[in-house]
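Heads up, one of the protein chains got dropped from this complex, but the rest are sitting where they should.
Coming up: subunit A.
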Amino acid sequence: MGVEGIGRGFFLRVLLVGVLGLLVAGCAGAGESGEGEPVRIGVILPYSGVYAQLGEDITDAMELYFEREGNEIAGRPVELITEDTEADPQVGVQAARTLIEREQVDVLAGAVSTAVAYGVIDITRRDNIPFVIANATGNDATRQGARNVFRVSASSWQVSYPMGEYLVEQGVDEIFLSSADYAAGQEMSSGFREGFLEAGGTIVGEVHPPLETSDYSSYLTRIRQADPPGVFSFYAGSDAVRFVQQYREFGIEAQLYGPGYIVDEDTLPAQGEAAIGVRTILHYSPDLDNPENQEFKAAYEEAYDRDPTVYAVQGWDAAWLIGEAIKATDGNTEDRDALIEAMENVEFRSPRGPMELDENHNPIQNIYVREVRQLDDGTIDNVMIDTIERVQDPGE
């Protein structure tokens, strides 16, 4: 027994040293990046679980951008290295670590959930690795002054606050507030509340069900009893489908409002007619008439045989931001400060219309008011009915 123990211990030690040697050799090899070496872009997105479709949309649009550039930026081939975050913060942070330490990526992009984004900010900030948030809306992601962090989606504030003002302007001054009881839901609710109260509106009631509620009947009964003229809600994914469907099932007549995620291109097929009439705000609308959007939609549909979503637009802009910045530095990704500065100066040509980054690297962009309608060809989709121009996150 004892002899065997010594033997195994020795063997293990030899094995460990061997593995260590390989790792060191691998690192040295990856360290010598320069002209002609591939640009390595790490992508952390959910490819399994409820948000897998979002991950796929963002990735597809990123690939579309690089394909149109001939998979080469400033003479360097482009390599996208994807890792599945499963929308679990711990898995997400682990995935980012793998990409930074083992894959030695030059840039990180992705993060669908805010929790993942916060975790990744913590680990990229220290090494000053550029991190492009392609979806997460958590306000603080761009409010804590991390120079390496960029966002091409929107802050929660941007897709909630403006609707408060807008509704009061439209003569809706009483609202019932209902959102899923978690970080994003609370941020959206408080953003809306702030804008609505400042504009002179009154919140007549609030109810915040837990995430993944399967039966909303008690909550809907309370909304029904309050009998408000309008309801502002934030739910996403399967919650959005259930909430909107059950809302109709209970025959509630109050106009339903919210951030665009409650009647997203992703949930609309399942919501169907129940979604008709819902009014939302978002930084994109599929029917936008600018040439960039028309071109993007055509290219995306041709490549993937489906309509682009807001997530795809974010993926395109994330790739654009990275690609154009590397062009500006003539392919130098080693000097991270220079790369970050180049990213700050990138001019966007986004399908969402005018877009520029504020000093916190969060987009200043138009927010579109959309209504779900049945189109002439029978499909159900968001139609733009109004534009709130140049919305900028307050930054604190």
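As a working rule, a residue touches a chain if its C-beta (ideal position, glycine included) is under 8 Å from a C-beta of that chain, and two chains touch if they have at least 3 such contacts; residues count from 1.
As a working rule, contacts and distances are computed from a predicted model.
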Omitted chain (choose from "Branched-chain amino acid ABC transporter permease", "Transketolase", "2-oxoacid:ferredoxin oxidoreductase subunit gamma" or "GntR family transcriptional regulator") - UniProt protein name: "Branched-chain amino acid ABC transporter permease"
Of A:Arg97, A:Arg147 or A:His208, the residue in touch with the unshown chain: A:His208
Contact residue for the chain not shown (choose from A:Thr124, A:Thr267, A:Gln314 or A:Ser350): A:Thr267
Contact residue for the chain not shown (choose from A:Tyr118, A:Phe192, A:Tyr219 or A:Phe348): A:Tyr219
Option touching the unshown chain, where A:Ala52, A:Ile276 or A:Ala338 are the choices: A:Ala52
Listed residues A:Gln246, A:Gln314 or A:Asn382, member touching the removed chain: A:Gln246
Those residues of subunit A which, in the complete complex, touch the missing chain: 48-50, 52-53, 181, 207-210, 212-215, 217-219, 221-222, 224-225, 237-238, 241-242, 245-246, 249-251, 266-267, 269-272
